[in-house]
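Here the complex is missing a single protein chain, while all its other protein chains stay put.
Entry: chain A
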Amino acid sequence: MSDIVEKTLTALPGLFLQNQPGGGPAAAKASFSSRLGSLVRGITALTSKHEEEKLIQQELSSLKATVSAPTTTLKMMKECMVRLIYCEMLGYDASFGYIHAIKLAQQGNLLEKRVGYLAVSLFLHESHELLLLLVNTVVKDLQSTNLVEVCMALTVVSQIFPREMIPAVLPLIEDKLQHSKEIIRRKAVLALYKFHLIAPNQVQHIHIKFRKALCDRDVGVMAASLHIYLRMIKENSSGYKDLTGSFVTILKQVVGGKLPVDFNYHILLQVLQKYILLLYLTMILTISAIFIFLSLAILFECVHTVYSIYPKSELLEKAAKCIGKFVLSPKINLKYLGLKALTYVIQQDPTLALQHQMTIIECLDHPDPIIKRETLELLYRITNAQNVTVIVQKMLEYLHQSKEEYVIVNLVGKIADVLVLNTVDTYAPDNAWFIQTMNAVFSVGGDVMHPDIPNNFLRLLAEGFDDETEDQQLRLYAVQSYLTLLDMENVFYPQRFLQVMSWVLGEYSYLLDKETPAEVIAKLYKLLMNDSVSSETKTWLIAAVTKLTPQAHSSDTVERLIHEFTISLDTCMRQHAFELKHLHENVELMKSLLPVDRSCEDLAVDASLSFLDGFVAEGLSQGAAPYKPHHQRQEEKLSQEKVLNFEPYGLSFSSSGFTGRQSPAGISLGSDISGNSAETGLKETNSLKLEGIKKLWGKEGYLPKKESKTGDESGALPIPQESIMENVDQAITKKDQSQVLTQSKEEKEKQLLASSLFVGLGSESTVNLLGKADTVSHKFRRKSKIKEAKSGETSSTHNMTCSSFSSLSNVAYEDDYYLNTLHDRGDKELKTFSLNSELLDSESLTELPLVEKFSNCSLSTPSLFADNSMEIFHPPQSIAASVAKESSLASSFLEETTEYIHSNAMEVCNNETISVSSYKIWKDDCLLMVWSVTNKSGLELKSANLEIFPAENFKVTEQPGCCLPIMEAESTKSFQYSVQIEKPFTEGILSGFISYHMMDTHSAQLEFSVNLSLLDFIRPLKISSEDFGKLWLSFANDVKQNVKMSESQAALSSALKTLQQKLRLHIIEIIGNEGLLACQLLPSIPCLLHCRVYADVLALWFRSSCSTLPDYLLYQCQKVMEGS
């Protein structure tokens, strides 16, 4: 068939040239008379883009006149629309016609309507305002008795439909699921799938109908519904386990030949991958049964499935055979898929790659770049210390050839990953090679590469490996190679590369003996004066010069540079130049400020800025307003519109506390408050790059050189090198030997390449073609370095100063809300602690109100709480002491947690060594997830680390202390993450993994996931009725719904109480049979609820500034009301 197409299509160019109407097929001939025909002919005759533009503009303006003329009939309009579509396709704006397209769809008869719908679906997009005009037409057509009209309406609905109008058509489409015509049912299923994609919560109630669709007697409907299930199962795999049986039955029917091999079955297999139940038998049958072309697609998915589910040897064997068929196929497409499949399986089964190594080598030289890239991807997965040189070389070759940015970014990332990002060790065999490869990577990848790469490279240089002399050599080599690179004339390096160079030169030039710092400075100066260097790079350069200046005794270049840049127009440059100038005047200070080779010492930032206490206290005593944290200011801004404050004032503790005391020795409220400010500051600047900055300012002010090596020693032991077995399979060697005789030279080369590529794969059955392999010694071992050490330390200082104190003083007002709710619940344990007035010494507060503190640790909460809860309530003196001196992370964490309500601990994963349980703490400003890890074994675990995968709806921030160097036997440690929501949703999953090393260097990893609901991010919003009224009018998005109440909660007040308890809404007021409630979605999206009761129906009316929030909340409300 395709031959025919090809023949007729080849005839086409000639046809265009001659422009003979008689030459074309009959259909084409007829349309030459049409106006579209003349337009197309006109365009084809033109030679330049410019002329085309002119012609089309002409055409468009004539069209514009025609469509808006009242005399234009619908039939003419139909013809105009086709021409408009043509113009839009060529990329010209025809927006004047949109409204007419809608009109045509509304008014025309069937044929005109069809063109109208087509034009609308091509012109408009889902959020276009004109689309609202189409809704009525769609509704009308859906109710039509004409099948074609219904089909058209369904098509347009699945193409574009405004999200907020879904409720208008939803019942109609649901009805269509029972339609007698299968094509209608099929289209309805797809339309509903589309709705599920854009507004999942609106179609939640029809899941049962989806199930019916899955069991539909028509194959097409069933296949269409697979789309929905794939999507839903991806979101929540545990919810649909019961359907596995149905899926397997369908698969069996396909294999048994009872159902036609249809397109969508590969989706079925993807669905099934999620369930690793007893598929084995079916899979075996499937693999052996299917061998026709389209089924190859399914076969490929089968293989993929086999490796995704729990491996079973018999199955793996079959799958391997299949992969072999793919890889060895002469058809290039199948070969591509074979390589892809190999990439999937290679980590589980490296021997398979060995079987196909010659094919892989051939693919490496394949003329098709896509195949080549896929091969490199495959090689990347099998990189180890021995084959790294060859693989990276191959990658670099490819990199030099390719021009596409996407390819470069991708490949550079991979090379860097092999060399630098690898956390445990790098595979680089020696210094020179390493630096040179990185140079190549930087100069090719340049400015498009991921910014992590240069950062990690610098960190690796700075932190070094185990061997100090080795490190020095590496650095020295880097410096030398950069100097040679800079010596070359007329070469342009990417900015990132220049930045890396300048940092390295600034830090490590002192290692050079022959070249003096002055010469290096001169080179940097030359770069600085270069116009092609960006201003960001210039600041890097200046920083390098600044570092080098104290080493160079009196340099003219520096003087010249200062002179040059103190008048620079760039403020940032000028600032740096002035800093340099002033430091330059005092060489001694400069030397102590910029010590040599101290770049990776940890910084102890005094985040509480306590050295400013005196200044703050002075300001306060002179009547300045105390500092308010960001959220407090925001709240005040919100309440400023209020005329009278009806709420009781909070405790005004600060002013009385400050005036009395100014002694810097004690713990001051000043430091508490400045601590708060630092906390917000800390959050914002978390991403600041702290490496390479020296610790200059500390609690006591300026810190002259202080030896503090804290984190470095705690690094874990390096993993002993795996002894690589060089077992050569005898039989294969023999066979090889016989082959060698007949081999051509070229083949020998290939085999040599193969043996260097596949060395080190598979420990026992290593197939080594030449029977020997070089073992390259494995020099570089990175210290496993605690990344978070710095941030952890700074935060702990902050905690030290303010945490325990603030928790005590804040509890009184922060918790009064919880006090109410807890009272209401009544089932929570209440503990009352009275703290007497001696609490904070005589010099500060003389009175502290009786503090009521709740601890709702029920019995099931981890022992962590039970053990330590006493620590918070030390006798007064020891609080003062602990505040002043020590406050471990654990105790500060406890104080935080006990202030807030939290869920019970739930075990999320475990194995014989550790068990992880998690619980949620609903803090006022965020959701705090705590994972507590218990080491059940008798051994100590090293470098336990918990990582959370990024999720699309959440922003997850690590709290300090998420990496533990060592975990003692039978102990429990906690990791905290604060979770912020980015856009509303109903259910989300947060997953992550915990990794650790056992004593015997065996490292393990354990995955887990936690379900988060929208409710975790809902907090009560406490506003007055007046504010409610104002806000109510200002919000545009609203949703109304009637909910039936059950017997038990017939009264309004009990219904509201349910809402208050379950959804954490704040009840503002109850007036007769109406109730006002408010809540907010963190961080600060308010949502208001108005309830009214008629008989046993509760009318809910939500309003919010966010368009989707009311929908989601309504769904939650319904769930709650039905559930209770």
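Quick notes on this one:
Just so we're on the same page, a contact is a pair of C-beta atoms (placed from the backbone, for glycine too) under 8 Å apart; a residue touches a chain by one contact, two chains touch by 3 or more; residues count from 1.
In the analysis below, contacts and distances are computed from a predicted model.
When the listed names "Creatine kinase U-type, mitochondrial", "Dynein light chain Tctex-type 1", "Thioredoxin domain-containing protein 17" or "AP complex subunit sigma" are checked against UniProt, the chain not shown comes out as "AP complex subunit sigma". Only one of A:Glu301, A:Asp349 or A:Glu507 touches the absent chain when the whole complex is considered: A:Glu301.
Within the set A:Asn410, A:Asn455, A:Gln575 or A:Ser995, the residue that contacts the chain not displayed is A:Asn410. In the complete assembly, the contact with the undisplayed chain comes from A:Ile370, out of A:Ala65, A:Ile99 or A:Ile370.
Of the candidate positions A:Lys318, A:Lys335, A:His576 or A:Arg1019, contact with the hidden chain is made by A:Lys335.
Touching the omitted chain from chain A are residues 1-2, 4-13, 15, 24-28, 31-32, 34, 36-37, 40, 82, 85-86, 88-91, 93, 109-111, 114-115, 118, 122, 125-127, 148, 155, 158-159, 183, 186-187, 190-191, 193-194, 220, 224, 227, 230, 260, 262-264, 266-267, 270, 293-294, 296-298, 300-301, 332-333, 335-337, 366-368, 370-371, 373, 404-406, 410.
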